[in-house]
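Missing here: one protein chain of the complex. Every other protein chain is in place.
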Amino acid sequence: MANAVTHTKPPPEAPPRGPAQRRRKRRNTLIGWSFILPNFLGFALFTLVPVIAAFALAFMEWDSYRAPEWIGLDNFAEMLEDENFRVALGNTLYYAAGHIPLTMVAALGLAIVLNRKIRGVGFFRTAAFFPYVTSLVAVAVVWNMLFNPTVGPVNQFLGAIGVGDPPGWVASTDWAMPAVIITSVWRDMGYYMVLYLAGLQSIPEEYYEAARVDGANAWHRFWHITLPSLRPTTFFVLVMLTIQSFKVLDLIVVMTNGGPGRSTLVLSQLVYREGITEGHFGYSSAIALVLFVIVLSVTVLQFRLNERRNA
Amino acid sequence: MTALDHAPPTAPPHDPPPPATARGRAWRIARPVLTYTAMVVVALLVLVPFAWMLSAALKRDNEVFTVPIQWIPDELRWSNFVEIWDRIPLAAYLGNSLFLSVTITLLQVLTGSFAAYGFAKVRFPGRNALFLMYIGTIAVPWQAYMVPQYIMMQKMELTNTYWSIILLQAFGAFGVFLMRQYYTSIPDELCEAARIDGLSEYGIYRRIILPLSKPALASLALLTFVSTWNDYMGPFIYLTSNELWTVQLGLRSFVGQYDAEYAMIMTGAVLSVLPILLVFLLGQRYFIRGIATTGLKG
Partner (left out) sequence: MMTPNKPRAGRRGRVRGALVGLTALSLVAAGCGSGEPADESGPVTLSVAVWNLAGTPEFQAVFDAFEAANPDVTVQPVDILAADYPTKVTTMLAGGDTTDVITMKNVIDYARYAGRGQLADVTDLAKGKENGDLAGLDAFDQEGKYFALPYRQDFWLLYYNKKMFDEAGVAHPENMTWDQYADTAKKLTKEADGKKVYGTYHHTWRSVVHAIAAAQNDGDQITGDFEFFADQYEMALDLQKSGAALDFGSATSQQASYRTMFETGATAMLPMGTWYTAGILAAKKKGDSAVEWGIAPMPQRPGASGVTTFGSPTAFAVNKNAKHTETARKFVEFAAGVEGAKAITKVGVLPALQTDEITKLYASLEGMPSGEQTTKALSPDKTVLEMPVSEHTADVDTILKEEHDLIMVGEKSVEEGIRTMRDRVKKVID
């Protein structure tokens, strides 16, 4: 995995034999750490240590007050039996499968449209970002109204174009998750648009000039210049989207609170419920550990693919 | 440095000049009009929930959640926007939020962009494993380690001070990751050339990389500011004294055990969005082609 993260082709590294090379390597290590250290100190102390403590708790039983007790893999065994866990895992994967690609496409589309020098672009960018800062309660109420099975505009529109049996959306177990996904794409697209907007600025104008001279049309320019040049950004967006999708909590709590039934119950909600609410902190940590392992595997996979594409 | 040449902004991309027919001329005028109309319509649709917030801010508490939604209240209660300043110390809360958001954003941008250089441009053993660890921690839900973290903070006697929130949020992995990705799109040849010119690594960071990454710095600052400003759970857990509260805590103080003053909440929410609006409008100006320019590879 050591090289999984590198983006650029590694220069032919001679095995560190000579003392000069060793010295250089040590110097590089020192310099590298000197850059990382200010951030790392705070990160290690206030994030890493508690995270490790939480992972240790995954093998214990703990009620947040009395001394923890080692129970080995019992928490994980319990998880295999736990229907809630299975349901939440399935829902989380479902959510991620919908939310990741849709948000990515929407964000990229917005960024490209709003990267032009047009009058009032500031207003349009702000409008696109606004869903992200709109109060969650407002988001939930308005989208739930749009999705109302009988009087909501969405179903009235579907009826008008001839859909005979429109979905029940948030009032039905089958359609609640799609409704949540659509709402969350709407909410998050502005956020990722900002990241894409920054990425777009790193593409030199000359590339487009040259392509235009060669007679490439807009689609060609997008496919052969914009997309490849955006790869580091796309990779970042993809990893962050993956992580955020697997951790999704706030929007679902306000919009459906996991319902109807368990149709939108997700893993983070289970972590919260088992830990803070019910006091099974060991079990809650075990779920978090599983969530972590899943996300990390997906991320490493994305790193590998990214690396191969760059090679 | 050649790399820093600010190329004059080139003309916006145009499609090939349209043929000079009447139809072409008409299209040339109609097209931007249509585009604009479409964009305005979409923008307004996107803003519908915000409109709901605004309308709720002008109602009485017990008129907010009517079924069906009443978009225009019978009586516009602008007085809500006056009343809220008396009901809670909103100015103080806004000040606290501003202090935390600015401090955390500054620290995050500084340390994050600094560390990112180490991860992107300096080669040393263990770098990639360390980086994966950074990203890995983002993947752990906060609810899972919130209690251990609190106990640590309590032992260091940092709870109920701004230190707890600042130390917790200023050194996140997000900024490091974002900046590292941006730096990797800056070609190594640029750094090599500077090394040959005798610049130290710190000099390269400050004089070459940093000026080139303004758009990324802007987006990091923007997103950090917004997430700190909107954060609720962190300040809720760590800040107990009322005089330390942020605006998000202030808004939720209108929620009671059995019911809530939703008109007040929405009034406050509208007011608390305004600073974000300002920050965004300022920040998004950095997303302009021409800042980062020649000499960059794709």
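Which chain is which? They are A and B, in the order written, and residues in each are numbered from 1.
Just so we're on the same page, a residue touches a chain if its C-beta (ideal position, glycine included) is under 8 Å from a C-beta of that chain, and two chains touch if they have at least 3 such contacts.
As the structure is a prediction and not an experimental result, all values here were calculated from the model.
Of the listed positions A:Lys25, A:Arg221, A:Arg262 or A:Arg304, the one in contact with the omitted chain in the full complex is A:Arg262. When the omitted chain is restored, the residue from B:Tyr182, B:Tyr205, B:Phe254 or B:Phe280 that touches it is B:Phe254.
Of A:Ser34, A:Ser64 or A:Gln302, it is A:Ser64 that touches the chain left out of the display. Residues 49, 53, 56-57, 59-72, 74, 78, 83, 137, 140-141, 144-145, 147-149, 168, 170-173, 258-262, 273, 276-279 of subunit A touch the missing chain (whole complex, contact as defined above). Residues of subunit B in contact with the chain left out of this view: 60-69, 87-88, 146-148, 150-155, 159, 233, 236-237, 240, 242, 249, 252-259, 261-262.
In this section, only the chains that are shown with their structure count from here on.
Separating the CA-averaged centres of subunit A and subunit B is a span of 16 Å. Within the complex formed with subunit A, the subunit B residues making contact are 7, 9-10, 12-13, 15, 39, 43, 46-50, 52-53, 56, 65, 68-69, 110-112, 114-115, 117-120, 122-125, 127-141, 143-149, 152, 167-168, 170-178, 181-182, 184-186, 188, 201, 205, 215-216, 218-219, 222-223, 226, 230, 262, 265-266, 269, 273, 276-277, 280-281, 284-296, 298. Those residues of subunit A whose C-beta lies close enough to touch subunit B in the complex are 1-8, 25, 28-29, 31-43, 45-51, 53-54, 57, 64, 113, 115-118, 122-135, 137-139, 141-143, 145, 151, 186, 191, 194-195, 197-209, 212, 218, 225, 228-229, 232-233, 235-236, 239-240, 243, 246-247, 249, 267-268, 271-272, 275-276, 281, 284-285, 287-288, 291-292, 295-296, 299-300, 303.
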